[in-house]
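One protein chain is absent from this view; the other protein chains keep their places.
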Amino acid sequence: MINSTNNVTINKDNSKKLDRKTNVISIIFLNRKFLLLLLFVIIYAFFAIFAHNFNTFQNIESIMIFSVEIGLLALGETLVITSGFGGIDLSVGSMVGLSAIIIGELIGKLGVNMWLAIIIGLLAGMGAGLFNGLMIVYAKIPPLLTTLATMYLYSSLALLISMDQYGNAMPISNFPSAYSIFGQLTILGIPLQFILFFVPITIILYLLVQKTIFGKHLLATGTDEIVAKLSGINVKNIRLWVYTISGLLAAIAALIETSRIASARPDLGSNMNLEAITISVLGGTYIFGGIADIIAVFIASVLVIVLDNGLFLIGVNTIWQTGALGFLLVGALILDLIIRKRSS
Amino acid sequence: MQLLKRRESMILFFIVALIIFFSIVTSGRFASYSNIIQILVNAVPIIISSIGMTMIIITAGIDVSAGSVVGLVGMTVSVLSLQGIWSPYDWIIGLLLGALLGFFNAILIWNLKIAPIIATLATMGIYRSLVFTVSGGRWAIGMPSLLLWIGSGTIFGIPFSIFLMVALIIYFIYFMARRVTGRNIYAIGNNIEAARTAGVPVGKTIFFIYTLAGMLYAISAFAILGRTGLAQSTMGTGFELEVIAAVVIGGTNILGGEGTIIGSLIGALLVAVIEDGIVLANIPPLLTDFVLGALILIAISIDVVIKRREIA
Partner (left out) sequence: MENKVVLLEGKKIKKSFGGVHALKGVDFILNRGEVHALVGENGAGKSTLIKIFTGVVTPDEGNIFLNGKEVKIQNPLDAHLKGIVAVYQEPLVYPKLSVLENIFIGNEIRKKNGEVDWQAEEKKAKEIFKSLDIESDDFIQKPIGKLTTAIQQFTLIVKALNYNAEIIIFDEPTAILGDTDAQKLFRIIKLLCSAGKGVIYISHRLEELQNLADRITVMRDGEIVGSGNSIDMTREKIIELMAGKSIIEKIQRNNREAKKETILEVQNLSKYKVFENISFNLKKGEILGFAGLVGSGRSEVMEAIFGFTKYDKGNIFLEGKEIKINKVSDMINLGIIYLPESRKLGLLQNKSIFDNVGLSVFNRFLKALGFINNDSLYNSVRKYSDLLSIKAPSLFTNVETLSGGNQQKVLFSKGLIAQPKVLILDEPTHGIDVATKVDIHKLIAKLADDGISIIIVSSELSEIIALSDRVIVMHEGKITGTFEGDQITSLNLISAFVK
């Protein structure tokens, strides 16, 4: 029953513009995107001044390259957290390693066609994500525990697959040269993975969340599961989908990373979990679900890589990157608290 | 004292079965006296930390910063002792540091109302980076023997750390059963609103458990130092997951409200038995993580199934 309202005379243009304007003004104050952009400018300026070789084409290229892999994971994490019910995915890092080694073994050891191997690897990532979803939705195991367990499961599965007869984990390095296009090619100076994967995927997810029925349903599910159910939304399906997408994004990240370093190791991604979740929360994702700002998460990914990169160039040890991340996270959460207190 | 509930008995049975299995596969080496002691020694840090983690999870919280606390305390105390500062009392500094790190977690969780998973994920990162500051990237080796003695010294041939562990376990079993704070922990996990209205000091209790957990992680750090004799900046990485696995497998409900120290002890023993057995039986050690992950899933699935039966 499509509702046809084309005949209704409403002064649509004016009232709609009025609606949008009032809305923008009230949101500007609390907009995470603007805050992050501001922070980005400040941090970038800081390093441009104090860090050697920071503001060079080469370095900017480097920043773009490294923001892709963690950024994809952060986007996946965002969808999962937004779905509510304590949604979180601690297994993303392991799913990266698992997909990586599957692709690697198929191409390197079994000589499978590159594209076929990639497709299988992506399917494997989706399968791993789907398994998470099934445990959470049907076995009703809390997401924290499920993904904690699958984190172990998937990483050891990856190790098992890569094992040789003596029980050692063997990385794969014999990729065909064509494989390097994903992680090593640049188009007009811009890394392919950034312009052909990260940006388009961000845009797709943005449109998905903001403009499609799936997005509306996802936000409703995370905001209030009961209201969503009473409105006819299939909450179970939504949740299965977001975990599957998280797995897919992890697999894409694996594709890009293995292409970039021209090798597949089962432990790839093993310390990306914390960073992915932190970037997501930094990007305004509400830990209890229902609120997601894809563009802000995108900006947050680049921001964090800029921070890591800058710290590295200044000569601060890499371990401080993790520390800075922790501080950023706490800062973002304090900000959230203040904002929430203000509006109530 | 209540009898062991079905869950703990099941796991004990499983442990015994595993011991038999591994003994056969390793032609008896597994069940040797020295190996059993080895298993216990390996289990000690996990068991001690599981005491604090059990309390935390009973209140429906979680603490993934445990490994980073272990690393930070371990490294700090090693560096101090190597430079002769405060010796031989550097372990007191370690305890205080652990308490401080746990206290900070509590501030994030209670005062800033940050969800425990996020708060401790953040501190996990912060503390881990501080390990590096303290160590300057170098390993710490050759600490004075008093410090190491906590972890490796023996009394009548049995390592001191085992005595320490037993003492702590016994005390905290008593604590959870008979001290008001112990009961309050359960009350908070069961019905935080009712607890609040009944006058239970919820905030103070939260601070207590996270701070205590920090101190217990510190003691675990001493035990690990004693066993390995060195500290590096990756010390404790992944430790929290072993502890959480032990607690969850041991019957503590991740949603809060129930759990026992004994259960976590048995869960930790199971983990230690599996880890040791796999190495001894020449099974690829990489399989350990797989087994741990699968066990967690199985344990919780069983919990869920039992719960559904109860409701229906």
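We just call them A and B in the order they show up, numbering each chain from 1.
As a convention for this text, a contact is a pair of C-beta atoms (placed from the backbone, for glycine too) under 8 Å apart; a residue touches a chain by one contact, two chains touch by 3 or more.
No experiment lies behind these values; they were computed from the predicted model shown.
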Selected from A:234, A:271 or A:318 as touching the chain missing from the view: A:234
Selected from B:168, B:200, B:231 or B:246 as touching the chain missing from the view: B:200
By the document's definition of touch, the residue of A:31, A:184, A:223 or A:263 touching the omitted chain is A:223
For chain A, which positions touch the chain that isn't shown here? 1-3, 5-6, 8, 10, 12, 15-16, 18-20, 22-23, 207, 211-214, 216-217, 219-220, 223-224, 226-234, 290-291
Where chain B meets the left-out chain, the residues are 178-180, 183-184, 186-187, 190-191, 193-200, 257-258, 310
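Convention: only the chains that are shown with their structure count from here on.
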Chain A and chain B, separation of their C-alpha mean positions in angstrom: 31
Contact set on chain B toward chain A in their complex: 62, 108, 112-115, 117-119, 121-133, 137, 233, 241, 244, 248, 254-255, 284-290, 292-294, 296-297, 300-301, 304
So in the complex, the part of chain A that touches chain B is made up of which residues? 88, 135, 139-142, 144-146, 148-157, 159-160, 163, 167, 169, 274, 277-278, 281, 287-288, 317, 319-327, 329-330, 333-334, 337
